[in-house]
Each structure stands twice: as structure tokens, then as C-alpha cells.
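What follows is part of the complex, with its chains left where they were.
In this document, chain identifiers A, B, C and D correspond to the written order of the chains, with residue numbering beginning at 1 in each.
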Amino acid sequence: MKDLSTPDYLTKEDVTALIIAAKKTSGLSWEAIATAINMSPVWTHSACMGMNAMPSDKAQALVTTLDLPAEAVAVLEESPTKIWDQTVPTDPCIYRLYEIVGVYGPTIKALIHEEFGDGIMSAIDFNMEVTRVQHEKGDRVKIEMSGKYLAYNAW
Amino acid sequence: MKDLSTPDYLTKEDVTALIIAAKKTSGLSWEAIATAINMSPVWTHSACMGMNAMPSDKAQALVTTLDLPAEAVAVLEESPTKIWDQTVPTDPCIYRLYEIVGVYGPTIKALIHEEFGDGIMSAIDFNMEVTRVQHEKGDRVKIEMSGKYLAYNAW
Amino acid sequence: MKDLSTPDYLTKEDVTALIIAAKKTSGLSWEAIATAINMSPVWTHSACMGMNAMPSDKAQALVTTLDLPAEAVAVLEESPTKIWDQTVPTDPCIYRLYEIVGVYGPTIKALIHEEFGDGIMSAIDFNMEVTRVQHEKGDRVKIEMSGKYLAYNAW
Amino acid sequence: MKDLSTPDYLTKEDVTALIIAAKKTSGLSWEAIATAINMSPVWTHSACMGMNAMPSDKAQALVTTLDLPAEAVAVLEESPTKIWDQTVPTDPCIYRLYEIVGVYGPTIKALIHEEFGDGIMSAIDFNMEVTRVQHEKGDRVKIEMSGKYLAYNAW
């Protein structure tokens, strides 16, 4: 009877594992995968990690690109539940971003209020790019975020 | 005897309070203050909040611009101890930035590793700009971060 | 010298304290105050608590209604920094709302995704009403929330 | 001997997994499932997630609708232990609800006290609806909560 309790369906975690395995096999970079499905590398990686949902055609393109099982298409289209385990991230590369929010968060808030009024930058109607900028004293990482300004309602 | 225990010197918090009061009196925006001392608005606001140290000439320029007491110059030059109280920020404008780190942190990390190798974006040799981008469906907030790539050492 | 460090300006907390005192003196209910400034009780109370910014005319109307000092107008217009101290609220009336989010949060999420697609209900372009509904087995509290649907971006 | 330790019975988690699999197979929406058992979508989804107990006839109807094993009926009738793992939810769709409680919780409390007296809105004798409201500037999510007013006892 217990067998009833483990239905056969793929989860987002399963599909992420399949993608990682397929990426290793294929030797493709995230940039190459993004190009293959005609989306940005940031969004593509995020959706592959199960942190964003793919439109149907993009999910199909990814399955083709990486030779994933057809069942993965529907899973890639599902709305994810975005969960992160570490309230304060420990990996240095991610922690530095957390630190920037801690140090500069109130500054970003003050400048948004000064320029736009009482509101926020949306993290939903949002996009981001990560690029390399050459520099004589050592190349730099450039992160550009763009989010719609949302004004608070008064009613 | 107890009077001995409260020496007369200004702290970073005192100077921040003086700046806020002077800003209200003068009617200057953060952008205008930044222009007056010839620095960016992000850095200027951050240093005024006591989250960055000012070079001597900038501290002097700020004191002049806002008509602060002369004692404030030395305080503005001191290295701050960067402390934030909320592990997870509650203000929506700042929380959205925290959320972006939670959702996209692993993605930024993966793309940095792919493009640069094993390392991080520095949060010390770092700068940032916040600007308004006009858009027909509603203007957008643009945040550009630039940090030096730092490679991990092997020894 | 130390006197320099406590500039004379009103904070949001000061104005909230003034409002509470004036409300006691005047005997006005929140509903009456809201009516006087022609806004909803939820928004009015929230702005008086320093959790929302008032448009200029509303701030002026409130100052007139409650006979507050003129300096309060500018403070009421400032964008607040929304901070709450208790990660899990202890007051039973507020805890029950937290509990509802814990129990029904995933359900609300699932139904939004089913009805709208991959996105969320905005807490910024948002309004709420609290009303009394008569019921033979005991009157009921009705809370109606309305927030703009925001779709996730793919880029 | 160790085999003794894994008795063959279904848990709430098992039944939830069976429901999700059956829903995928059947292609039914939560709305359709709710209609089939003649209950609201909010309550139906919540009970399917193991966060509410089903009356016997509803459990039977669900088992029929989704072609679940007969053993699931008794499990659906059991009182659940309502557990959520994240003190502060990270998924943006659920976090916004948490944020609303943080920002407006004291306001809801004040208005309940003003309108009803010293008491709370019950989260037990409670129901909720989530609906779509069309709006020219973008459709809106409407959440209506209704809970019995419970007055504090004095003794």
C-alpha cells in the first residue's frame, strides 16, 4: 500500500538536476544555453534553478537544447515557490550582495524617494544583467538591475 | 565624579542628525549636496548616514555646504563601523533588494564563475549609481553596481 | 558643544505621539478623523502611525482637524521607513493574521497562479477595508484587501 | 525486526502527493475540484494541502473526483497539525501577505477595538475568498477574509 505514496512525477528539483547533468554532458555554458533559447543568461539560469517559470516556447526550446525528457516541459512552466534556506547567505560571492543591501539599502531608498516619490523598485517587473567590464586595474563585475517604480497607494 | 563619564565629543550619529537638520533647513536635495561636493549621490548619502568615511576635502566641502560645526570634519573622516540592525530588512523598498539577493544570488554567482573564474565581486572596491529611466509603461529604477573582480587565492 | 548633537526637529514618532494625545483630547474616533480628511480609516490610521506618507493636502487637513503644530505637515509628508520589531507578532489580534498567512499563504499563492498566471498581489498598489458584518451567531470582522496583480518578467 | 518500524499507513503528506499527481493527470483546476465537491476553492486547496480536515462526505467526494485510493478518505478526515517551516516566508507572493500584516496589523487591531471593543477576529471560525477584479489599469487580486469577532473575557 505504501507504494501509493510516491507518485511518479518530476519536481522542479528533479528537472534542475537533469539540467545540471545535461549541461555537464553537453559542455554548454549558461551563456550558450541562454542564446539557444533566445533569453538572457540571468533569467535562463534562474529559471533552470527553479526560481522562475518558463513560457511554454522557452521550456520547449530548453528541452530540445539540452535533450531533456519531454515531461520536463510542463514542470519548467510551473510557477515556482521561491525558497532560500539561509537568512544570511554564507557563500562569499552571495554574502557581498547581502552586505551591499545592508550598507546601501537606506541610501537606495532615500534616492528613490527623492527622485520618484513614496514608492519602491519592483522585484517582480524586474530584470538584471551581469557583465564583465575591462579595467586596467583589474576587470570589474557590473550588475545592472532595472525594476518598475511602484508608487504607494493612498485611499 | 560621574560627570567624567560623558566626554564632550561628537559621534557619527550626532553628525548624521546635524546633516539631516541642516538639509531640512537648507532645502537641498541629496543630489544637490552631492553636486556641491562633487561626488555621486549614492556615496554622498551613504557617507552622510555614517556608512562611509569622507576624504578630508570632501568632509570640509560638506561642512561648508551645509554650514555644519567645524568639529564635524574630523568625525566625517573617521572610519565607520557599519552596523545594521535588521538581519532581514522590513521596509518594503529595502526588502525587495534583499529578495533579489535571495532569488538571484546563486545566479549572479554562477555567471561570475562562468565569466571570470573562481572569485567574487568586491563590495569594497565598489561603486553604485541609482537613476530614473523613462518608460512608456511606467518609469523604472535602474541600479548599476560595479565591483572589482577578486580571484580566490590558491597557495 | 554636545548641544549641537540634538537638533530641534520633529520625527515621525513625535508626530504620532502628538496625534494620539490630540485624539484623546478631542474624543474623535479614527473613523471620524478619516472622514474629516476624506480618506479611509485604514489608510488614515496607518499614516498617523507613521507607516504611510500623506499627500500635502491630507497632511494639512489632519493638522487642522487635530489642531497639531504646523511643523507636523512636512513630517506627515515624509516617506516612512516601515519597521516592525516582532518577526512573529505576539498580540493575539495581530498574531491571528500572521497565522492566517502561515496556514493559507500557499493556498492564496496557488489560486493567484491558477487565475492570473505567474505573479503576485502587490502590497504597494494596495488598499484594504475593515468592516463589521452583522451575523446572528455573532458579528464578524470583514477584511477586504485589493492589490494589483503583478506578473513576473521574463527577459 | 526493523521492518516492524515502518507500518503501512498513509500520512497527510502522502495524500497531498497523491492529489497533486491526480490533479496533473486529470487536468482539473483547483476551482473545478472545488466545484466538484461543492466547496470553496480556498478551503478545498487548503484541505488538499493537509492544512484543514475534511468532513466525511467531502473527503469521499474528493476521492471520487480524483480517483484516489479509498484509504485516503480517513486521512482527509483527520485533524491536521498545521506546521509551516519559514517564520518569515521567502516566496514573494506569500511574503507580501506577511508584509501586509507587519505594516497594517496594528491598524486592523485599532479599528477592531474601535468598532467592536476589546477582542479579535477569529482565525478558526473563519473563511476567505480570493477573486479577480477587472481594472482598467491592470486587474486586481481581491482577498476577503471573514472571521467571527471574539470578545476577551473578564472574570
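The criterion applied here is as follows: a contact is a pair of C-beta atoms (placed from the backbone, for glycine too) under 8 Å apart; a residue touches a chain by one contact, two chains touch by 3 or more.
Treat the numbers as computed from the prediction; the structure is a model and nothing was measured.
**Student:** How many copies make up the whole complex, given 4 shown?
**Tutor:** 10
By definition in this document, only the chains that are shown with their structure count from here on.
**Student:** Measuring centre to centre with C-alpha atoms, which chain is farthest from chain C?
**Tutor:** Most distant chain from chain C: A.
**Student:** Can you work out the whole-Å distance between the CA centroids of chain A and chain C?
**Tutor:** Centre-to-centre distance between chain A and chain C: 32 Å.
**Student:** With chain centres defined as C-alpha means, what is the inter-centre distance between chain A and chain D in Å?
**Tutor:** 29
**Student:** Mark out which residues of chain B touch at least two other chains, giving numbers and ranges.
**Tutor:** Where chain B meets two or more other chains at a single residue, that happens at 88, 90-92, 99, 102-103.
**Student:** Hey, which residues of chain A end up touching chain D in the complex?
**Tutor:** Counting only chain A, the residues touching chain D are 1-2, 4-9, 74, 81-84, 87, 123-124.
**Student:** Name, in rising order, each residue of chain B that touches chain C in their complex.
**Tutor:** For this pair, the touching residues of chain B are 6, 8-11, 13-14, 17-18, 20-22, 24, 69, 71, 86, 88, 90-92.
**Student:** Which chain D residues qualify as touching chain C in the complex?
**Tutor:** 29-31, 41-42, 45-46, 49, 51, 82, 84, 87-89, 91-94, 96-116, 119-123, 126, 128, 130-133, 135, 137-149
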